[in-house]
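Rather than the whole complex, this shows some of its chains in their spots.
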Amino acid sequence: MKPGDLAVAVEDLSFDYHGHQALSGISFSLEAGERVALVGPNGAGKSTLMLHLNGLLMGSGVVRIHGLRIEKSSLSKVRQQVGMVFPDPEDQLFMPTLEEDAAFGPLNMGLSRQQATQRARQALATMGLAELGERSSHHLSDGERRRAAIATVLSMEPKVWVLDEPGANLDPKGRRELIAVLRQLPGTVLLASHDMDMVVQVCKRCLVLDGGKLVAQGLTEQVLADAELMEQHGLEVPLRLANKQRSETC
Amino acid sequence: MHHRTVEQLAAGAGPIHRLDPRVKLVTVLAFVVGVSTLPVVPLTLFLWPAVLVLSALLVAGLPFLFVLSRSLLVLPFVLMVAMFLPFTRGPTPLWVLPGLELTVYQEGLQLSLAILIKGALALLAVEWLVFTTPFHRLLLAMRAFRVPRVIVVTLSFLFRYLDLLADQSQRVRRARMARAPGGTVRWRLRSTGGMIGRLLLRALDRADRVHQAMLARGFDGEIRILSCLQMRRVDVVFLVGAGAGLVAVPILGLVAGGGL
Amino acid sequence: MHLPDGILSAPVWIGAGAVTAGALALCVRRASRQLDEQRAPLMGVLGAFVFAAQMINFPVPGGTSGHLMGAVLLAVLLGPAAASVVLFCVFLVQSLLFQDGGITALGANFINMGLVGSFGGWAVYRLLAGGGGQARRSLAAFVAAWAAVEVGALLAALQLWASGSAPLMPVLWTMGTVHAFIGIGEGLITVATLRFLSAARPSLLESVP
């Protein structure tokens, strides 16, 4: 397969953080349109890996986004293609109003004010926040804030989505809404989450990271159902899969 | 916290709320400067500015009593500083406090009253401004007036993360209170240092993460925004009207100051 | 001790405003160079931190309760120029949104509580701390923070006197005594915070510009 067919291609990526080997020899790829999960215990290096996918960190090795190699000169192009959603939405909503937040990316991409406004409004509307454009983020509920953070990226119309723990601190309703949103994101998706049941519902394929190394990958239903593997890496078999096995044996 | 009330009021949609923030900012600055430079006597000089600011507050549809009560904030300071004046600035004695051998002088009393009135009027004007203008609109006005970008950007992030950090601070204080029914001074000090220190570390981490989130969306050192300000006819009309009203303030001052 | 509008005479507040504008222009240029635009959020978030830190009270010997003003702390962390810019923004927000301090008095307030603390306090700290150990640095921070508060208060007193709003000796005496106590609180909190930081993240205090 030509590398151009891949949305994300990571080859032998290593990263050293203050003398600590945070990532070592990571290689994997995502096909365009795939939805893939990244799981692993805290401190496994998931966030570090994700920051490499739009050049916020740069280690040794090669990362390509739709064939374009990430390096200093390609950064601004890469960042138009890769949308990052961070664990704490408050970090991502830094402008005075939601509409300004959602327009921040488009304006940096060089769109005109008018185009940016349109993109921002559309993204907010898609996330069910059409009425709240003039609000500041601290008047939102946790679930709204989470969707607003996604809208700020959606407005850039990225081809690749990288989401780091987007489900943290949501109540069951907010979590359900988020899962519905994640299942409908356009493009390629890489999702890091501790919520194994969310992973099962959103991602077909799954990468397991531990100690900075890729220790397993494969179909979510198979990888996460492997009780021994999960135990070994401080994870757990999601109840949804445990159920299934039980129903099958019963 | 108080600034949440400010924000709520500022989010209103009255005619004053919709005025161009540049017009409001200039008007209030001119008013405050004018009032601060008025001479002390006669006190009737302050009647006209008082009428101006009170009617502006009425037109803006702000909760009158709340606004007035906020303006009493000047009291403690002025009382502390200006309490000496009536007894020390002469020469015209008004009366002698019985038993205390303290003479109250007319000039001193007038001066302290004038200070009080000036402070209160300026406060009312500032309240009118911030209670009818969302903070980010004020920042747009500052941008338009070429306030250095570092300052506008710092103000913007300061306001954005004020609540978040204030909430954090409140939660830390609660967590301490939950475990600290008593405690020695030294102990309290050590924990205070820890609380503030950790708050600072968290603020620094927050700044790093926000910066990353900005970079991820293509930030290149320039903050671009959608909003732009446009003068409408009503803004010009207001500016002219307010200007005419304000010109009267220094003229009155000159007239009184020149003894005409 | 934020001076309100109306208490300073025109020559005093205009003079203070001019000094502030000049100093600020220099600080802005220096701060923009030091913390290039790439770190735009840092100064704003630290400004918010000053508000949050001021909510944490500490009982001062003498009956009042003090809170951190933070000028010396910020100057030690950011360098005096960037600290001054942050403090100016803090005072501006305090006078606009909290009606604490006047608009015409902004210049005087910034000099008394911002410039004196960030430049003066920082210089005192640097001078006394030298390359010394923990105890010496703590003593230096205490003296710097205390002196910043005391000198700022005395300056405010002088401004009031020059404005004809207060007689010289009583106002010097009152402000001086009250702030000698408040300064103790400021000094103790500054020291306690710096000690915590040097234990928790020593790299912070080594990289002072």
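Things to note:
Per-chain residue numbering starts at 1, and chain names A, B and C are given in the order in which the chains are listed.
Keep this in mind: a residue touches a chain if its C-beta (ideal position, glycine included) is under 8 Å from a C-beta of that chain, and two chains touch if they have at least 3 such contacts.
Bear in mind that the values here come from a model prediction, so they are computed numbers and not experimental data.
The shown chains stand for their kinds once each; the full complex in the file has the makeup A x2, B x1, C x1.
Convention: only the chains that are shown with their structure count from here on.
Taken chain by chain, the contacts run in an open path, each chain touching the next and the two ends left apart.
Across every pairing of chains, the maximum count of C-beta contacts belongs to B-C. With centres defined by CA atoms alone, the chain at the far end from chain C is A.
Chain centres here are Cα means. That of chain A falls 43 Å from that of chain B. For the pair chain B and chain C, the distance between C-alpha centroids works out to 19 Å.
Residues of chain A in contact with at least two other chains: 94. Residues of chain B in contact with at least two other chains: 135, 156-157, 159-160, 164, 206, 210, 214. By the touch criterion given at the top, residues 1-8, 10, 13, 24-25, 28, 31-32, 36-49, 51-53, 55-56, 58-59, 61, 68, 73, 77, 85-86, 88-90, 92-93, 95-100, 102-104, 160, 164-167, 170-171, 174, 188-189, 191-197, 200-201, 204 of chain C touch chain B in their complex. If you check the complex, the residues on chain A that touch chain B are 51, 54, 56, 76, 79-80, 82-84, 86, 88, 90-92, 94-97, 99-100, 103-105, 107-109, 113, 116-117, 120, 136, 138, 152-153, 156. Residues of chain B touching chain C in their complex: 2-3, 6, 28-29, 32-33, 35-37, 70-71, 73-74, 77-78, 80-82, 84-85, 88-89, 111, 114-119, 121-123, 126-127, 129-130, 135, 138, 148-151, 153-162, 164-166, 168-170, 172-173, 185, 188-190, 192-201, 203-204, 206-207, 210-211, 214, 221-223.
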